[in-house]
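A single protein chain has been omitted from the complex, and every remaining protein chain is retained in its original position.
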Amino acid sequence: MKRDRPSLWAALTTGVLVNVLLRSQSAYWPRAGVLAALVCAPLLAAAAWGFARAWRAGQSPLLRLLFAALLAYSAALELLHFWALTQRLYTGLPLTVVCLTLLLPGVYLRRVSAISQTAHVVLCLLLLASGFMLLTVLPRLRITNLQTFALQPADLLTAAQEQLTLYPEYLLPALWPQRGRQKRGPLLRLALAALWFDVGIHLVLELFYGAALPLRVDPVHAAARCGALSVFNRLESLQLALWVMALALKLALYFYAACLLLGQTRQQANAVPLRRFPLYLCGMWALCLLLRRADLDAALQTRGALAWGFAALTGMGGAAAWLCRKTKRCI
Amino acid sequence: MALPQNKALYLTGCLLMSMVLSGCGGTPLSEREIVRGVLFAQQESEFSACLIVADQDTEDTPRNRAVAAAGSTPAQALQRAEDALPGQAYYGLLDLAALPAQADWQTAQQIGTLLYDVAQPAPELSVFALAEAGISGWEEQAPALYDAMKAAESAYEVHCGLQQLFAQSEVCAVPALAQSGYDLLLLPRDGAPLRCRGLAGAQLAAVLCGQAYRLQGTFAGGQAACEADAHVTVEGETVQLHLRACALQALTEQAPDDLESALQRELQAAFAAVYGQMRRAGADPFHLDFWQACTYGPGHTAQDPRLTVLFE
Partner (left out) sequence: MPQPLSRSLPENLAYLQKSFGASGDFYAKELAISGIRCAIVMFTGLSSPEKLCHLALEMLDRDPVMLGGSEGLCDYLLTQSLTPAEPRPVEDWQTFTQMLNNGMTLLLIDGCARAVMFSTQEMPQRSIGTPSGEGNMRGSQEAFTELLRSNLSLLRRQFRSGTLVAEIATARTRAQTEYCLCYDSRLAPQETVDALREQLAQIELPVLLDSAYFASFLKQDKLNLFPAAAYTERPATACARLCEGKAVVLVSGCPYALIVPSFFAEHFECLDDYASGAVFAGLIRLLKYLAFLLAVFGPGLYVMAVSFAPEIIPVQMLTKLARAEISTPLPPMLEMLCVTLLLEIVREAGLRAPQSIGHTVSLVGALILGETAVSAGIVSVPVLTMAAAATIATLAVPSLYEQSILFRFAVILLAGAFGVLGVACAALVILAMACGSEPFGYDYLYPLMPLTRTTWRDGFVRSIWSRLAGAGEVIGRHET
């Protein structure tokens, strides 16, 4: 009931789960996904763990700036990705509206305790809504829709490539170590939760769409259109509302982390000052306008590559710092 | 990186107000034409599309009206039909799509994709094919056709969702409107369409495709009636049709004495004919290869499946 150091794992989990739900295209066949996840989850966790160690050992102002830039770029891509989805579903919705509605809740999500507690609620609602969606499509799931072709190495490679996307959520724990009561292996848990949720959703989609799985655009949203409760037939709006909430929470987390990276004092570590918010809002809006014509798929792939590159750079920096310390001790 | 707090609030307030006043807003209900069904027909190379629209002027019972247009492709016909509407077509409550009676696999895929792109319906949207009898006038016939298809779907508990048009890459099955009961159109990608009729043809095929779980109609040349819950299991090369709560009834004196045997023979013959024709077209609408692959591994296919009927 009283929290001195609120945990942000719920926010991180919400962030990685919403990536799965907002997919514009399915990425792989679930069988390949299951096999790939067995390898990719520990790999992702190891990368995140290594990054955290290296960050603590050798962070520098340049690395902090780069990390903040990566977060800003990721946030802009998330906004643009969601804008593309709304363009397909509700034609004519301006980018400004998407930016405003997704960033505005950040005013009240400046405190780390608010992010943490809100994330718990949103995560609960997100899982409940996903369960509800599963229930509503359950009568339409057919076992015979599963594909029986023999898996090729290319299928596994595609799945692994997709699952090894290093989202900023895996890197963020390096910024706030030892918050709250932690369970063992939190990074592995996070990676497992993300990948198994992804594979589970892919499996449901395959049972639903069969061979057409790779063809469907916004497959989860399309499946959510089957949502029905009594006389109310299509409740995908409620699913979408929850996804928006989760995405806004994720962006607020990025904002908080970026402020933490860009010289927030120790006294301000638990909350972002309100005066920074308009700059963030306008900055993100301007960045989105700048990137709106960019090829989103290519930009997302670039983001993945940049994240890995940044993690590697930090790793090298950390290793160098560790070596320096060892050498000094020896001397 | 920081603004004075009062300016920050002022800026946020201005931005919010400008957003609210920027003309965002939905479409009024009265300007939306609520489309309940989209019916396509084909006459040689010409397509016509008919939109079944909920009549908002009726006071008590909900009624529908039809707006139709023709075009050289389904997309063009649909666009013209939308243009003919007085308001903006709204597909959010679309619950039925009908394919042309003589549709083939390519046409079904074309129309299905078109609906996905234009109407964004719920994927379980019911899909039917029209009856073979031609359409003389959409405005008069279309609302009745819509009602008939909904009634057939409800009475015979058959359902083909839009996503099922795409669930198999080499074939799709669509129930079709018929004078009694329903027909089933089997549309292989690399072969001619097959229209299955009657209890032993259409209804058996629908059960095997997983689109129905009930047999209800006449057999033995209309001399006997059957009503049963049907489920399918596959064991090796044997397809077992389980008929539960089966009620067989002789309708004439000429009806065969052993109704069960007669029904079984008729179902087996129909299965062999339909399966053979689909196999020749390289299609497996009954998912028999799937069960083979599950049992023996990928690559194994059914060779000479037989149908056995189990009365339970």
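Residue numbering begins at 1 within each chain, and the chains themselves are lettered A and B in the order written.
Throughout what follows, contacts are C-beta pairs under 8 Å (C-beta built on N, C-alpha and C of every residue); 3 or more make two chains touch, one makes a residue touch a chain.
Predicted model, so just to flag it, every value in this text is computed and none were measured.
Asker: Which displayed chains does the hidden chain touch?
Answerer: Across all of the complex, the chain we cannot see touches A, B.
Asker: Write down which of A:Val121, A:Leu290 or A:Cys324 is the residue touching the left-out chain.
Answerer: Hidden-chain contact among the options goes to A:Val121.
Asker: Using the definition of touch stated at the top, determine which of A:Ser24, A:Gln87, A:Ser113 or A:Gln161 touches the missing chain.
Answerer: A:Ser113
Asker: Which candidate, A:Leu175, A:Leu207 or A:Leu249, sits in contact with the chain we can't see?
Answerer: Among A:Leu175, A:Leu207 or A:Leu249, only A:Leu249 touches the chain that is not shown.
Asker: Where does chain B touch the missing chain, residue by residue?
Answerer: Spelled out for chain B, the touching residues are 19-20, 24-30, 32, 34, 36, 54-58, 62, 90, 92-93.
Asker: Which chain A residues touch the hidden chain?
Answerer: With respect to the unshown chain, the touching residues of chain A are 1-4, 86, 90, 93, 97-98, 100-102, 104-105, 107-111, 113-114, 116-118, 120-122, 124, 180-181, 231-235, 237-238, 240-242, 244-245, 248-249, 274.
FYI, only the chains that are shown with their structure count from here on.
Asker: Which integer distance in Å separates the CA centroid of chain A from that of chain B?
Answerer: Their C-alpha centroids are separated by 38 Å.
Asker: Quick one: which bits of chain A touch chain B in the complex? Just the residue numbers, please.
Answerer: My answer: residues 89, 94, 96-97, 100, 104, 107, 140, 142, 144-146, 148-150, 208-212, 215-217, 222-223, 225-226, 233-234, 262-263, 273-279, 281-282.
Asker: Which residues, counting only chain B, touch chain A once they are in their complex?
Answerer: Touching chain A: residues 1-5, 7-9, 11-12, 15-16, 19, 22, 24, 92-93, 116, 120-124, 161, 163-164, 166-169, 210, 287, 289-290, 293-294, 298-299 of chain B.
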